[in-house]
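Okay, here's the structure, questions in a sec.
Of the protein chains in this complex, all but one are displayed in their positions.
== subunit A ==
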Amino acid sequence: MSGSSDGMDEIVQEFLVESHENLDQLDRDFVELERSPGSRDLLASVFRTIHTIKGTSGFLSFGNLEKVTHVGENLLAQLRDGDRVLDAATTDVLLRMVDAVRELLALIEATGGDADGDVDGVVDAVKAVLDGTSAPAVEPEPVAIDPEPVAIDPEPEPVAVEPEREPVVAPVATAGSVPAEPAGDEPATEQKKRSAVDGSIRVDVDVLENLMQLVGELVLSRNQILQLAAESAEADLVRSAHRLDLISSSLQEAVMKTRMQPMDYLWAKLPRVVRDLSAQCGKEVDLVMHGRETELDRTLLDAVKDPLTHLVRNAVDHGIERPGAREQAGKPRRGTLTLRAYHESGQVVMEIGDDGKGLDPDAIGRKAVDKGLVSAGELAAMSRRQVLDLIFRPGFSTAEAVTNVSGRGVGMDVVRTNIEKIGGSVDLTSTPGHGTVCRVTIPLTLAIIPALIVRQGAERYAIPQANLLELVRMNPEDATKGVEYVAGVPVHRLRGRLLPLLDLGGQLGVESVGRGDAATIAVLRSDTDEFGLVVDEVVETQEIVVKPLGAALTSLQAFAGAAVMGDGRIALILDVPGLAAAGNVASTSASITSTLREEAGLGGADSDLRSLLVVRTEGARNVAVPLEKVARLEEVEVTALEHVGSTTVIQYRGDLLPIVEPDGGYSSYGGYGVPGQGEAPAQESLVVPTVTIVVYQHGARLVGLRVAEIVDIVEVPLVLSPIGARAGSLGSLVVNGNITDVLDVAALAAPFAADEADAYLEDSRAR
């Protein structure tokens, strides 16, 4: 991989910085040791330090460094375990060992390797002490007789017992100073280039966090001053404000940069994960990465680490097929997992894509119904996207069997929760047979988020943009129509969908001021629930600095934090999932359905209740289809309608879907749907008109029903009046005060009954 050498350099750099820190600690420990030579704690600390350096040097194949630290470690082990008492000779040789380590580190930093270092002298000296063959300067304590050597080479070389320091120091020093000298336009006093230790410091992330907050404040103050300056005629003030503007922008950038790390920090581990995992699953997977240099705030990187790993595992485990299956599907044996990261409008986008089998919405739907996550009725009303979204519901897993890769209780719901916790979002697109792309969008930084500022009563509140889908403004004349109350539950019809409404004032117990009859609805999304939040006024969108609330307020689920606004006042940040939970949005949606049933005057016995999908036909007639027959609702462009013989069809999931019109039998412009009829001609509009198709299932066959509008889903006792009974209609009943025909699906689908239709489809394919 191209970046591997860079990666290695970085590891060496880190190792050097860390080792130098460790050596400083070592010096302190030795000083302490002189005062209390018997301290086990200190000896253990010294041992750990040397052990760490040894371990890493072995890993990075710095042979000489490993050699030195290895013998040093042996000696220290004896000291630590009390098998040896620290005497002058031991101290001396230990210090020599530390010096040698230091020299070797300098050598590594200068040349990238330690092969040129001569360590035999020190090593022998340490070994001599270990073996007790060195002539101790001072007589060691008699206690220290321990004949047990700990893993030393059996051949001590007594010849080299007392080598002087020169052999160690001299070559290292020269080797160290020479290659470090660049072309040399630096002043002579600065002989060495900045070493890794001098060039970087470790900073507590909290300190940076604080710095970031302060810069946030500065940016807000700057905004205020810029505003003042804009209104002022004082040229000096304007100039100063302009300079302040420039400086604070650069400062903000610089501070943000201190916390930025490239995506590769996370990705570097993935090739190994993918390799192991694909071997485990018997798959062949290539990992392709784009945008590994894309930078992201450190705390966010940490937060997306687990979700990312999970998504990658998912792609290998569930997405990409085994080599055999791939060949059968006409794909190359090796699957490709593509990671892509890039910046987009102030956010970081990370895509995890595979070219595997894709997600099967039908299988997902079935599974969700089996697990009781949704009812068959709810499923039928869902768009394809919503169906895919089901995999984010808690308790969902598409794995047929629990493998040791998946199935450890962490599902996509956790992935989504973790991403949303940091203000991000997860999105799935999947093409059956071609693969799945999971798109994770995360803010660049946590501290400053874009927000929509709304007013309710006298105060302003901030709604994170991440939760905002759209704004709906209703004029006074529309407001009464736009907000309907279904047994006290306010709802809004948004493009044919019923959107439960929450009133922010009502939720917070704050009176509305100056709303009049108009209503502003912020359409928000929390998990998979969408709802409208009715507010007094939308003020502006602004970048805000998120501050936590005090301990006494953290239990308020309506608020996620607070932000200081440009005028110094505080605005509370609304917690959208918290509001949704407090307002029972999920169950509100459910109760709307049941309330509609009651309003229809059909409270009756629950036992006979049937769910009906009520639609309006092109002929402005209300008709109902039993919901359990409905497979899906689709919106297709009118141009997708094609004709085969006298039948209208659309291409649907690799098959042909026959389309019928419920008005077919008797409407004034009847006949099996001629496209365009009853449809406003598409003149002057670039938008291709669409038609709504109710896909329903009859036996093994899908049939599309072309309708003008989806009205509602109601639950009613199916007591049919025979009055409306005729061809194509089972009878009629009254729903919400409207006479509604219940379609005879069987009759409508009859021309397309399984075998006939199959034959017909065979026929059409042959053409």
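By our rule, a contact is a pair of C-beta atoms (placed from the backbone, for glycine too) under 8 Å apart; a residue touches a chain by one contact, two chains touch by 3 or more; residues count from 1.
Keep this in mind: contacts and distances are computed from a predicted model.
Trainee: When one chain of this assembly is omitted, its UniProt record names it as which of these: "ABC transporter permease", "Chemotaxis protein CheW", "NADH-quinone oxidoreductase subunit J" or "Lactate utilization protein B"?
Mentor: "Chemotaxis protein CheW"
Trainee: In the complete assembly, which of A:Ile11, A:Leu549, A:Ala581 or A:Ala747 touches the absent chain?
Mentor: Checking the options A:Ile11, A:Leu549, A:Ala581 or A:Ala747, the one contacting the hidden chain is A:Leu549.
Trainee: Using the touch definition from the top, which of A:Gln213, A:Thr258, A:Ser375 or A:Asn584 touches the missing chain?
Mentor: The missing chain is touched by A:Gln213.
Trainee: From the list A:Ile225, A:Ala558 or A:Val576, pick the residue that touches the absent chain.
Mentor: A:Ala558
Trainee: Tell me, which residues in subunit A touch the chain that this view leaves out?
Mentor: These residues of subunit A touch the chain that is not shown: 213-214, 217, 459, 508-510, 547-553, 555-556, 558-559, 562, 564, 568-572.
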